[in-house]
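Of the protein chains in this complex, one is absent; all others appear in place.
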Amino acid sequence: MAEVDLLYFGAVREALGRDGERVDPPSHVLTIADLASWLAERGEPYASALGGDVRGAVEAHMAGPGDSVFGAREVALFPPPGVIA
Amino acid sequence: MAEVDLLYFGAVREALGRDGERVDPPSHVLTIADLASWLAERGEPYASALGGDVRGAVEAHMAGPGDSVFGAREVALFPPPGVIA
Amino acid sequence: MIDVRVQAADFDPGRQLARLEALGNAAVASFVAAAECGEEGLLVEHYPALAKNELAAIAAEADSRWHLAGLILIHRHGRFSSGDRLAFVAVAAPARAAALEACAFLVEALATRAPFWRRESLREE
Partner (left out) sequence: MIDVRVQAADFDPGRQLARLEALGNAAVASFVAAAECGEEGLLVEHYPALAKNELAAIAAEADSRWHLAGLILIHRHGRFSSGDRLAFVAVAAPARAAALEACAFLVEALATRAPFWRRESLREE
């Protein structure tokens, strides 16, 4: 796949110490889950940051772990959202 | 039992055309249901007014059909309450 | 804080909400009931002594079933035009579920147990 802009939020962003980056994943990275696994293979802090319950969004729409990131220009990774008690 | 002040509300009051009366029920009138039956035996408009789903209160506390009216000084009879849609 | 009122006068929902917000909890759930009727209006009669007792019982039941910081119940009686406020329920709690469930319970209890009745006929008696 082509280059994709990753956005990080919440604890993922804090663990990675950055709010995003541009990456060029290999062709076997097809889904949100694939993308998180591929990033985790980089080692720390990625392995820890992406090791929990990581959610995603593709082109600013909520996406499940099995949803495609193929051809996407903007993909976000984040922990479970919500701030209401 | 002794004399008791009856209060009528809602459709019961409208059907009877009065908001209450003092009555002296016979000794076999022990419960809210007994009281409604005894009044209905008077014929119209009591039979119609008290023929539906009639609720009660004894001394200003909600009472079921089987609850005692023995010795009560104030008993209310009314249709199912509530005005909220 | 439990505040139960039976009154003819209108109330200000925003001001009532502010009283509960001031308690400093995470969640405030509320409900406003309004009159729906034709141009002839609506007359709501009530049984004052029973209303006082039954609303207090309803409030106490909610307070015992959920962890609440504050609870306001207001039920009006008298003459209403369409759109006029009839009743108000609001609760403050540390958690959203308690606030929402208690509010729903209180509304259902007011709607089915509170001794208020629509006068079918508006003739003066």
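As written, the chains take the letters A, B and C, and residue 1 is the first residue of each chain.
Methods note: contacts are C-beta pairs under 8 Å (C-beta built on N, C-alpha and C of every residue); 3 or more make two chains touch, one makes a residue touch a chain.
Quick caveat: nothing in here was measured; it's all calculated off a predicted structure.
Novice: Hey, which of C:Arg5, C:Arg96 or C:Arg113 is the one touching the hidden chain?
Specialist: Missing-chain contact among the listed residues: C:Arg96.
Novice: Kindly note down the residues of chain A that lie in touch with the hidden chain.
Specialist: Spelled out for chain A, the touching residues are 7, 9-11, 13-14, 19, 57, 60-62, 76, 78-85.
Novice: Across the whole complex, list the residues on chain C that are touched by the chain not included here.
Specialist: Residues 12-15, 17-18, 21, 24-36, 82-83, 85, 94, 96, 99-100, 103-104, 107-108, 111 of chain C touch the chain absent from view.
Novice: When the complex is taken as a whole, what residues of chain B touch the one chain not shown?
Specialist: Counting only chain B, the missing chain is touched by 84-85.
Keep in mind that, in the parts below, only the chains that are shown with their structure count from here on.
Novice: Which whole number of Å gives the spacing of the CA centres of chain B and chain C?
Specialist: About 26 Å, centre to centre.
Novice: For chain A and chain B, let me know how many angstrom lie between their CA-based centres, rounded off.
Specialist: 69
Novice: Could you work out how far the Cα centre of chain A sits from that of chain C, in whole Å?
Specialist: Centres of chain A and chain C (C-alpha means) sit 47 Å apart.
Novice: What parts of chain B, by residue number, touch at least two of the other chains?
Specialist: none
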